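Only one protein chain is missing; all other protein chains are in place.
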Amino acid sequence: MRFQLAALSLRRHASRTLLAVLGVAVSAAMLLDMVMLATGMRQSFASLLGRNGFTIRVSPRGTLPFDTEAMIGQAHQATDAIRRIAGVTAVAPVLGTTIHVLGGRGPATAFALGVDPAVQGDYQLLEGQNPAANALVASDALLRATGARMGDTLDVAVGFDPQLRTFTGRRRVIVAGRARFTYLSADDRAAALPLASVQAMGGAGRSDRVSLFMVRTAPNVDPEATRVAIERVLPRVTALSTAGAIAEAERRLSYFRQLAFILGAVSLIVGFLLVTTIVTVSVNERIGEIAIMRAIGVSRIHVVHQIVIEGVGLSLAGAAAGLLLGVFTARWLNSILRGFPGLPDAIDFFLFQPNSAFRALALLVASGIAAGIYPAWRAASLPISATLREEAVG
Amino acid sequence: MLAPLVMALALTPDALCAQRIDSIPPWRVAVRTVAIDERLAVDAGLRVGDMVVLAAEPGRASGDTVRISAIVRRRADPSEVARSEYRIRMHLGGLQDLIGYGDRVDRYAIATAGGVAADSALRRINALAFGFHAYPSREIAVETSKTFVVVSRFHRAIGMITIVASATFLLCIMLLKVDERRRDVAAMRLMGISRATVVRAVMLESSFVALLGSLFGVGLGFVVSAFVNAHYQGVYRTPLRFAIITPGTVTYSVLLSLVLGIGAGALAARRLSRTPPLTLFGR
Partner (left out) sequence: MSGQPLLLVRDAHRDYPRSAEAVHAVRGVSLDVAQGEYVAIVGPSGCGKSTLLNLLGAIDRPTTGSVTIGGTAVSALPDNAATRFRLTNIGFVFQRFYLLPVLTAQENIELPMAEAKVPSAERRGRARELLGYVGLAARADHRPAELSGGEQQRVAIARALANRPIVLLADEPTGELDARTGGDVIALFDRLNRDGMTIVVVTHDEKLAGAARRVIHMLDGRVIRDEPLLLRRA
């Protein structure tokens, strides 16, 4: 009968109950979104980095991959040195540069990667073949910008001399394939060519140089130990494990984690305050009824149960509505943050993870329980006769 | 782009625009000198007068031996906030020699007398130049600000959600407060007090609470923004101000909270005044 009484009490002031549920729902949605934000970036980034099985990135000392235009010289020697380290199963060299695609609709600039197609981890082939010498694979954005199609020949260059207004490092290449570039956004114009081609086109400035190595290790090997070994054999590089890269990304985006924590805490407090207020006012309105229940023999703890059930009911209904609202608002907020320039397509800021989500909402419901306890206990502990007398006079 | 071991902005001495906070008088300089940023000085334990070797690539044993003649504080540039790179300022020729760049630069920054002079200079440069293009600084600012446009949109979205939550909470509380006093209102109505008077009384109270609340909120906003600035200036080691409260922000916030508070009061008062007095008594 306690559940029935609680439900009837909530229905008694339907508009008030509805508003309270709505308020709790918005708090729950905000809390859920902040939990998704706090964990989403890390999960999403970790998933992106681990996608092709490369556990270590090697870049010029003191820099992060593609953070500057610094390069690693004596790339062949470096490749061999890394391959000789126990536990290393593959080494993928990458050279980043800008290319200009000439002719057709006019020069189009794109980001180009010189890779070893046999061990690359930068793109996923959608159509066609990996690039051989004098061929490239292109992103859809580049193909649209140049009007090129599979099999077309493009005139590309890696440099531009502004004094002479001429393009340098020119070569004619065939569009061998269409690809989705893992670490770039869908709107980025990008191409991948064989490493040797890009180095040759770059002239002396890029001979035997790379921007980055991606390293794959055996499953039972500790990437951290391999990372340390790489830095030992190659003092001129910085090796970053996936965990280290995630930590660095989190450091740079620490603002969002802190915002998520603060807003999440505020949402929890607001939800708690709302339920406390509703329950307190509801109890104050029914002091006389509560005294009667005590007078006819309903125990204090059962009175508290009934009132706490009301608080839990509000919180549960609000949490359920908040779950739906939270998923919807997370999509909206995620679409805003995905507007960051250059953000890889695979990165999401808000990621729904059932365990984290339900833990957060359970916390909100628990706060609903706590919110009801104090006003309920206070009301159930009032002296019965005095309360009845005051209610009679009132 | 310039690509030495550490990022360097090679400027002629007269064009230094960073704040020099510690320096040696020029007549005491004997070798080539550089200015380093505060962050590098702290992290590497460097001081004015120290000798360092600059190299274009890591691991090179030899390079350019220079003396640190100044430690500078960076400007509050939002686009540099999340980057943890160090900066060195040196004479243009020295950097060109160091990295083998020859007689080349990446860009010029041009100062003009004013708006009209800037536009005409822009036109003349673009008419004469070959192989490069001049842009007004504000266009560059727009391009480099795209990240912050996204952050602003995100903040606005969070703000909208917060406003919806606050409005719901406020309406709930106003209804509760009004419900608590329904018997008093019922007694007043039975005595002959008009509906309009009841509504005015409730509206006056809600306006007062909204005004007090908004003033308190503005005060709290100042305190929180001071804390936010202090915190993130420490985290990112930058003089950049992350939260700025402008007169416009204050006006908007106060007006919005007044509208929400008075609106909630109006809704609650309307509900109360429309209920017959005997119903308010529970009969």
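Points worth noting:
Think of it as A and B in the order they're written, each chain with its own count starting at 1.
Keep in mind that, in the parts below, a contact is a pair of C-beta atoms (placed from the backbone, for glycine too) under 8 Å apart; a residue touches a chain by one contact, two chains touch by 3 or more.
What you see is a predicted model, and the numbers here were worked out from it, not measured in a lab.
Of the listed positions A:189, A:209 or A:294, the one in contact with the omitted chain in the full complex is A:294.
Within the whole complex, the absent chain has one touching residue among A:144, A:302, A:338 or A:378, and that is A:302. Residue-level contact of chain A with the missing chain is found at 1, 4-5, 8-9, 11-12, 288-289, 292-300, 302, 383-385, 388-389, 391-392.
Here is the rule we go by: only the chains that are shown with their structure count from here on.
Remark: chain B residues 1, 3-7, 57-59, 82-83, 85, 130-132, 146-147, 149-150, 153-154, 157-158, 161-162, 164-165, 168-169, 171-173, 175-176, 179-180, 232, 235 touch chain A in the complex. Note for the complex: chain A touches chain B at residues 13, 15-16, 19-20, 22-23, 26-27, 29-30, 60-62, 67-71, 73, 160-165, 235-237, 252-255, 259, 263, 267, 270, 274, 277-278, 281, 284-285, 329, 332-333, 336-337, 339-341.
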